[in-house]
Structures are given as C-alpha cells and as structure tokens.
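In what follows, a structure is listed as structure tokens, so that the remarks can point back to it.
Partial view: only certain chains, each at its native spot in the assembly.
Just so it is clear, A and B label the chains in written order, and each chain counts residues from 1 on its own.
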C-alpha cells in the first residue's frame, strides 16, 4: 500500500526546528506514514506577534496548496496559534489540514475535566484564549501559566526549561485545578514525557497532537470521505476569479491554481 | 504485531444490531484491529428513555470493566446518548473508551461552521442538547431535526428511512444553515454515504465516528501514554471500598474488581 505523506510546516523563515522535529515525529508516526518537515523561504523566526503571523500567511498557504498539488495527504501547521487554519481548509479539497490548538484542545477536553495551558510569555495569552473560546472550550480552561521564556529559548537550556515547566505544571494542578496540561507551543516539543511522569496526569505535546490528528483525519477521509464541508464557510475560491484578477502573477505563484495538477 | 482488540457494546438487551454492525465495522476498521460487537444479557431494546439508560448502566459498566480485564484495547459505547461514558472512563485504567456523541461532535466542529443533528423522535432532543452544551458545541448547533421514527424503525423500511433522512438533511442545510449533518443514533448506521453524496457535504455516521476515535485513542495511548487523567474527576474508586462493602457479591460480579487480572 502506498504510504501516506504528511508535510509539517514550520511557518517560519528559519529551519532550526525542522530536523529535530522530523526525528521526533519519526518516532511518533504510524508505519504507513511518511513525514516531512519544512519551513518557509522567508519570514520571522517565531510567531509571538500578530504581525509575524500575518507575514507568513501567504507563503504558508501557498506551501499548503502546493502540497495538495503534489499529492500529499495532509499538512500540519506547526504553530499553537493555529494561523490560517480555516483559510487552508478553504483552499484545499483533498488535503487534510490540522493545527496544534484545535487538535490538543479536543484531546484535553476528553482526557480530563479542566486543563491548563503553559505558555512562554503573557503576550501570547490573548490570541490563545480567543482560540479556546472559538473552539468551545472556555468552560474547561483552568488557567494559563507563563514560563517567562520566548519560543527560541525553550531548547537553549533544556534542563532549565524543564524545571520551569515542572513548577508551572504543578501549580496548574494544585492551585488551578487542572487535570490535563497542554504545552502551548510547538517549540515545547520533547518535554511532555518527563512532565507526564512527574504529574501522573496527561501532558499534551501539541506538535504530536496535531500530527496524529492528521493521520486520523486522513484515515477518515479515505474510509468515509469526511472532509471539511464545501457548502459554507470552506467553499473554495473560484479559479475564474484567481486567474481573471491575475493573482498568480501578483503573488509569484504561477500555475499554482491554474496549472496542471 | 498483536492486533488491537476493540469491543463495541450495544447497551441493549437484544442482539439484533450486533451482526450487521460487526459486518459494517469490519469494512471500516484498520488492518491491525479486531472488532467484536456485543450486547447485554438483559435490558431494553432501545434507549429512547432516561429510564432505559439507567437500567443498562450496571451491566454496561461491568461489561466494560470485564473487557479491560480481558485486555481489550478499547470499548465503544454504541448509543448517541453517550450513556455512562464518564463512569466508564473512571473505572478503567488502560482501556480506551469512546462514545458516539463526543466523537462525532468533535468531527462536526472541525468539518464545518455549524451542524444539525437528525434524531428519530423529539423525545430524544433534551438529553442530546444537554450533551451538545456539555461538550462545548452549543454555538455550532444549527438545529435538531426529527424523523418521526423510533430506534427500531430505521431498518424496517430502509428506503423510507432514507427518504425521510434526505428530506430533513436538505432542510437542515437549506433552512437552518448546517454545513455538516450528524445522524443522531447509532441505529442510523448505513445511511451516511447516500446522504453525503446527495448533499455534497459531510454526513457523520456516529457509530463509525466513535469506532475510529477508539482506534485513534488506542494509538495515542500506545505512543504517548495519553489517557483520561486520574488526578481528578476520573479517579478510580478504591478496591478497598469495593471489597469492604461487598459490592461484588451484591451486584453479582465476583472477582471483577478483586480477582486476578
């Protein structure tokens, strides 16, 4: 049987995380799956600001559209803000698309009564709380807790990071009543096992959550044809408009929409 | 590799659905999975009433506990009311447990902006709406629509059922703004494909949704150790109490809790 191909996209203009995440996901993937981790040709090195999110939008979406063209089975948007997730589902027909916040919140609400999200900096909280509300999980949110670390700091001194994570995870459980802990950044990969053992409670690695959900959704698509509905908010824009307005030329994506598949 | 074993439990005192559902799930299951469909030794023939739900509780939970003892990997509670789902997760440690409403609502909120649930009779709606709220999907509910059919009627005249389903599904989309349709009863299995083709939009078969979620959760358990948290609402009752109060004798389940595994 042909293997399923899943592309993980770090929506960043640097590839630091690509290799270690690929190694990490190779351990986690199913046998019939191939994983590739890519980043963008340009862009900020993390997405701690709304502006950085906005900057990567076009390239991220075109990378995803290209992945569909190249017959990938799924794309994973590797940022806990879930940037451009709805947009991505809109432009694709066959490609499964997942993202860490939606994937891990669904698990967290199954695995316990309430959850806490451990973020790097307080700055991240508003956009994440917005997502918690949007995904219907507000009643289940025990707390946000912040490490005082930026995205690029997590793997500088991993034992220091782990210590801070332990401190905040413990407080989430003991003071805030969390039964599940979510590590609220894809760059926090690699820490969940230690924490989980310490807490005796599920700790969600959001990178893994999104990746495995992608595998799951590919399976659902292949068996039952279940994919995002195209009769409403995810209706795909018409080629006629894209071609008629010259969007491919304007955004340097000649043939992406109109070329052969 | 040893196959994963999933037990689907029709929480009913009749086995009419067992064989056809097993055949149905054989088509849907992953290669490394074995499926068994069982029903109870006694009980009502459907769960359209709260009372019937309550009647099957003990036997359902003990069947699940026994499945864990026999090293099944997962149990699926085959009723869209999700009866005793939390109780089941409380009494098990290694066994994955899923149920149709939680499983299919999570899919529906991913696959579209709003969904409708097609029920058999209006009587069912209150308990289902309660679940929609509990699972955080209230804002996404477009409507309930009712067929005027009981659980046991769906497969009496399948073409009649399909026609009614088509009528209500179409109204859900056109009048209520649904982008996804959920067939709100495990006994509505087998109809989704036709409807999906007609609508051009995802139609969730809740039996399949729960079954495939079970496969998915077994995978998550085996890879990452993710299971319902045992530090809060899902803490398992202590053997000491169960033995000390003689519950096994009282409920005819000698050795279920205290016997060898």
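Keep this in mind: contacts are C-beta pairs under 8 Å (C-beta built on N, C-alpha and C of every residue); 3 or more make two chains touch, one makes a residue touch a chain.
The structure displayed is predicted, hence computed values, not measured ones.
J.: Beyond the 2 chains sitting in the coordinates, how many copies does the whole assembly comprise in total?
T.: Every protein chain is the same sequence, and the full complex holds 6 of them.
Just so we're on the same page, only the chains that are shown with their structure count from here on.
J.: How big is the gap, in whole Å, between where the Cα atoms of chain A centre and where those of chain B centre?
T.: Roughly 28 Å, centre to centre.
J.: For a test of understanding, state which residues of chain B touch chain A in their complex under the given definition.
T.: 28, 30, 102, 106-107, 109-114, 135-140, 173, 177, 179-180, 192-193, 196, 199-202, 204-205, 208, 212, 215-217, 219-220, 223-234
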